[in-house]
Every structure is written in C-alpha cells, then in structure tokens.
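A short worksheet on the structure shown next.
Complex shown without one protein chain; remaining protein chains in place.
Right after this comes chain A.
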Amino acid sequence: MAVYAFWILATIVVLSAVMVIAARNPVHSVLFLILAFFTSAGLLVLIGAEFLAMLLVVVYVGAVAVLFLFVVMMLDVDFVELKQGFLSYLPFGLLVGAVFLAEIVMASFAGLENHVGTFDASPGAETNAEAIGQVMYTQYMLLFQLAGIVLLVSMIGAIVLTLRHRPGVKRQSIAHQTARRRSDAFELKDPSSGQGI
C-alpha cells in the first residue's frame, strides 16, 4: 500500500514541479508550487516524519506560499515581456541546473547516509516531535538559536528597508477614539421658534 502511495505522490510532485516552470500563467505556477509542497508533505508522512510533514504544510504552504501568491497576484505581469528574455537567460539557467544536478549525483554516489546522522537521535523519544526537540535543543542548540537571530535580523532589515514615515498621512488613534464621549461630539440646543442658533 505504502509503495503505491509513494509512486502516486512522487509522480504528482515531479509533474507539478515541472508545471511550476512550464505553466504560462504565474499564478498557476504558484498554485502548482503549492501542490508540490503539499505532496512532499505526503511523502514525509510516508517515511514516518509526520511532525516535519505538518510543519512543511503549516510554514511553507500556509504562510510562505500565501505571500508568494499575494505578490504574484498583485503584480501585473506582462506575459509577452516575460517570455522575451527567455533565450538570453537560457545558458545561465542551464549552467545552474547542470551544477545542481552534478552536486546531487555526486552526493548520492558518495553515500549520503554515511556522512549524516552519525548519532542516535534520542533513544527515549516516542514521537518524532520529541526526537527532533531533543536533538535540536541539545546537539544543535547554538545553531538553532543562531538561525533565530538570523531570522530576526532579516525581519528587522525588511522593516527598516520598507518603512517610510510619510508626513500628512491620516492615522487612526484607537485610544483617542475610544476615549471620545457623547459630550465631545454633541451639543443640544433649544432654538426658539423663528430664530436660528
């Protein structure tokens, strides 16, 4: 059963990955990317890494890809213009692709399993969330915190780059709004007949 599931999922991953670059409409590309992410999560479930699978869905599909989709939908992409530069970029793309392929082939022939996973991941752990937690917070504590700092720095950097204080912008002040009382807004007058206020 698991073997069939693997072949079905793997086929979908590869096909949707191809469609990411083959689709004419960029929004369709992103949607295929999402399908590829989601199906990869299925593959992770098959090898028993259910915690990682769920994280992949929550982080990449639920958050990152939504932002991708936002950006692609908001940009008014001109498809014809996009296709024009295709040939001039082709050699560079091929080069990157070839290097990447060579690296993967070299890594798989060098026996990947002999170099990673040199320690027993947490013998007492029952679920793989516990196993990952025990490794991450002991063996890789420093790297983990470093990654957090890198993310924080990049987040602050993005805010600094995009935040502009523009003068003359009307802002909502919630405290001011909720502090408003009836007497601030209304005044009851009792004008006598025939006379204005």
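Observations on the model:
Here is the rule we go by: contacts are C-beta pairs under 8 Å (C-beta built on N, C-alpha and C of every residue); 3 or more make two chains touch, one makes a residue touch a chain; residues count from 1.
The rule is short, and it goes like this: contacts and distances are computed from a predicted model.
In the listed set "NADH-quinone oxidoreductase subunit H", "Sulfur carrier protein ThiS", "ATP-binding cassette domain-containing protein" or "Septum site-determining protein MinD", the entry agreeing with the UniProt name of the missing subunit chain is "NADH-quinone oxidoreductase subunit H".
Within the complete assembly, residues 1-2, 25, 27-28, 31, 34, 38, 45-51, 54-55, 57-58, 61-63, 66, 69-70, 73, 127, 129, 172, 174 of chain A touch the chain that is not shown.
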